[in-house]
Structure formats: C-alpha cells, structure tokens
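Removed: one protein chain of the complex. Kept in place: all other protein chains.
To keep things simple, chains are lettered A and B as they appear, and every chain counts its residues starting from 1.
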Amino acid sequence: MPGDLREGRIVIIGASLAGLRAAETLREEGFTGPLTMVGDEPHPPYDRPPLSKQVLLGKASASATELPTRRDPEAQWRLGVRATGLDPVGKRVLLADGDSLPYDRLLIATGTRARPWPNPEEAALDGVFTLRTSDDADGLAERLAAGPRRVLVIGAGFTGSEIASACRERGIEVTVAERGPAPLVGALGGTLAKLAAGLQRAHGVDLRCGVTVTALHGNGRFTGADLSDGSHIDADVCVVAMGAVRNTEWLADSGLAAGARGVACDAGCRAFNMYGIVTDDIFVAGDAARFPHPLFEYQMLSLEHWGNAVAQAEVAAHNMVNPGPLRRPHLAVPVFWSSQFGLNIKSVGVPTFSDQVVIAQGSLDERRLVMVYGYRGRVTAAVTVNMAKWLEYYERLIETAAPFPPAPGAADRATAAAVPVPSDVPDPKVLSHGPTVALTGYLPDRRLTMVRPV
Amino acid sequence: MRIVVDLTRCQGYAQCVFLAPEVFELHGEDALLYDPAVPDDQLDRVRQAAAACPVQAILVGEEVSAGAR
C-alpha cells in the first residue's frame, strides 16, 4: 500500500456523470497519481436528463449534451471499451479489447442501461427504441422529427411519461401501455398516479393501463403491437421504457456483492465482498451502487438519480484519497425531478417507503401541490408539483424524522384535503416501470440480489 | 462552452430565463429547459445567469473533449 493516498494509480470504470465528477473531485482533493477513465460508449461524459426532454423536443441535439467540467480531470481516457472482469487479488480490471489495467484503488461507476425488450428479434425491428444513451436519443429524435403516425411507449414510469409528453408537445399521436394501474404509480403511489393519468389523457395521450404488450410486429420495420386485452396498436415507432438494468454482470466472478440491485457498499462508498466484508480499495458510486441509509432504517438503497450520482461520486472520491478518520459518509436525502406535460415534479426522500400520504399544500385540482409521505407516523418523503420552492422545508422534516402528518399551519393547506390516505404503492412486480428509488433490504450478501426474472 | 443545470437544486426562480432567454426557458410555470451547448454570442448572458442563480445550480465549463483528452 502506498503511504500517501494522494498518490498511486486510480481507475474509474464508467465515464458518465458519476465517473466524471469523481475524477474532478479526486484532483480537487489533491490526487496526483495517474487516473484512467474507462467508458463503454465512444462519447466523452454527457448529461442524460435532457435526452428525454430537450432532445426529443428538437430543442437541442444529443451531441450538445456533453457535460461541462469543473476542472480538467487530467485523466487518461479509454472510451468505447467495456470492462469485462475484475481480479481483486491481482488488482486489475480486464477490458473487452484484451487489455488489463492495474490499479491501487478502483471506482465502480458503471451505472445502468435500458432494460431491453425481452424478444430480441422483435427488439431488432427498425423503429423499436430504448432511451438511455445519446445515440438512442439521436435516433429517436430523428424519427419523431420525421412525423410518425403514432408512437407506442411501453412503460409509464418517468422516462416513458416524459417521452409521451414530448410526443404530444410535437403534435404526435402516442399510445402508452402500462401493466400497472396508472403512470408513475411505482414511484409516487396511488394519489399522484391518478393525477398523472388525468394529465396524460388531458394532453391527448391514448393511455392504456392494466395491459401488457404481448408482441411487436413488423417486417423488418415496426408496424404495430398486440396488447394483452386483445387490442392492436398501429404505430411506426415503439419506445421500450421498462426501466433500467444495472451494469454489474462484469463483476459476476469478482467476489464482490454485485447483483441486479447494484454493488453493495457501506456509507463510505466502499464495496462489500460476497461475504459482507468491506473492501478498502474498491469504491462504488452512482446508479450502480447500493448503500445503507440511516433515514430509512439502514436498509440498502438503490437509486437512479442525477443528484445522487454527483453527491455519491464526491464522497467516494474524497474517501479514496483520505485515511479513515477523515472519511465522510454519503447521507444525502434522495432527490429527483421530472418535467412532463408542463409540470415540474420533484421528490425528496423515498416515496415508496410509506404507508400514508397527505396533501400538505396546494391542491390536485390546481395541479400545484405538495404531497407528504409518511411511514408509521413519521415523514419519509415529499413530492412537489409546480411548488419546488417549498421542497427544502420537507427535506428538513425527513432529515429530522418529523411526525407524520406534518404539523398544520401552512398558509395554503386546504383543510378538506388534509386527511391522510393510504399511499397505495404497489408491488413493483406488477408494473412495466420500476421506481427509480428502491429499498433493497439490509444485507449486502450477493444471494439476496440475484436477478429476478422479469 | 457547455452548461449543465443541477435541477436537483433548481427551485424555479427563473433568473436565468430573464437574463439569457435564448438559452433558458420555462416549460410550464416551474420547470426549466435549456440548451446545453451555448452559442458564443450568448456566453456573456449565460455567465450572468450563472452568477445570478439564487441556488448556484448552473455550471458553465469546457467539455472534456475540448480540453486535455
């Protein structure tokens, strides 16, 4: 072990938001050793949230989303090459081009990829898309610009809903098929899901809930799909928006606690091995990480959030170059946002970790409200719709485990609506979309995180 | 130059939209959209927008491919 943590070789696997912010932080913290960034896409780090918004609306090109840097990370870039394996004893990462990279400390930031349509032949039809990469967005934006007769979106999670919103804004007919009872229900629960369903229909979306897509048709080119209710949708474009898969397969033989829910790590972002023993030279950040959170009974959280990628990458990088007593925990409360159908939806905490909800400010009718989520009498999450300026108040309630329902007194709290109702969060198994924040139990053990068949 | 807005922090004050309306826009009442690739003739305005952001959520910088790659 080198005595000075600011020296030595650091390898970061994953050249997206978390990888880039970690690299910058390492340099800001005084790391002077060689730094290698490995990314499987050929592009330098770019920002993904605009892909389902600005890019699909035709307001920005996918190539425009390359991320600005806070400072030059002075890294060696290995782009367009995948990591295929990890040898934690020999301390080397194996790459798809046959190369292997030695490291003293490693950061895993491989994130997620779009869950593909399960039938590979149907998925290969021209006009069938997923939306995760800038290449995906480029291709889809081009098709939308060409004016398709109808777009079929499979899955009404945040990505699917944003795609549907962009289509409607461009005047394109769109059908959304969702296995669950309503859009966003897996992330936000029943009440806001009803609002989302009403919103979609008011904007002219042909929303079909409680159905699955049983087959995609086409002769080389996508022409339509069959639904489980026996109906058929004619469309030129299909977007499969069925959530994300964590890029952890390359770690299958590494001995790390890596599985479908991510790579388990401690609050300091250090990876666990499959026996639940923490490593001290392998760190994890971003969507690939699964980490314990004290506000949610120390259950392990798996997040797919922009803000978490940044915050966790900064903590991981700090801890990679600082000795034990100076290390920091990653305790940030999860926050995410989505903009769709003219509304700005922001969430803080874990809405699925709830048994009741109450409207604390505003109203559903105005589509301007704060919904507060509680679990066993304490506040665990809040979602604002067009009321983002209040979010930090509720973040503080979550951080202090304030009693639920929250104390009265808000000037714009409608007394009639101030009665808690069940949060109505369904089992994710019955949905086409997953929550982008999930509690995944207490144990880092790999057996608990085996891939569950879809 | 590129920009990225930390929309986790953004509270919709729209100061950036006032100061650089060709780069930033409000989508509805509260949601922010922006062009991540800043045209040269908008750079001054974007710097003003970044300075004025009440929650300091706008990062203006060179992209990796423009620097030491």
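General remarks:
Keep this in mind: a residue touches a chain if its C-beta (ideal position, glycine included) is under 8 Å from a C-beta of that chain, and two chains touch if they have at least 3 such contacts.
Everything below uses one rule, namely that contacts and distances are computed from a predicted model.
Between the listed names "RNA polymerase sigma factor", "Sarcosine oxidase subunit beta", "Spore coat protein CotJB" or "Cytochrome P450", the UniProt record for the complex's undisplayed chain reads "Cytochrome P450". For the options A:Gly243, A:Gly362, A:Pro405 or A:Pro435, the residue in contact with the chain missing from this view is A:Gly362.
Shown as candidates are B:Asp6, B:Glu25 or B:Glu62; the residue that touches the absent chain is B:Glu25. Contacts to the hidden chain, counted on chain B, fall at residues 13-15, 17-21, 25-29, 45, 47-48, 50-52, 54-56. The chain not shown here touches chain A at positions 360-362, 366, 368, 370, 389-390, 392-393, 396, 407-413.
Heads up, the rule we're going with is that only the chains that are shown with their structure count from here on.
By the touch rule above, chain A contacts chain B in their complex via residues 20, 44-45, 47, 49-50, 53-54, 57, 59-61, 64-70, 72-74, 77, 305-307, 310, 335-337, 339, 341-344, 368, 386-389, 391-392. Chain contact summary for the complex, chain B toward chain A: residues 1-4, 6-13, 27-37, 59-65, 67-69.
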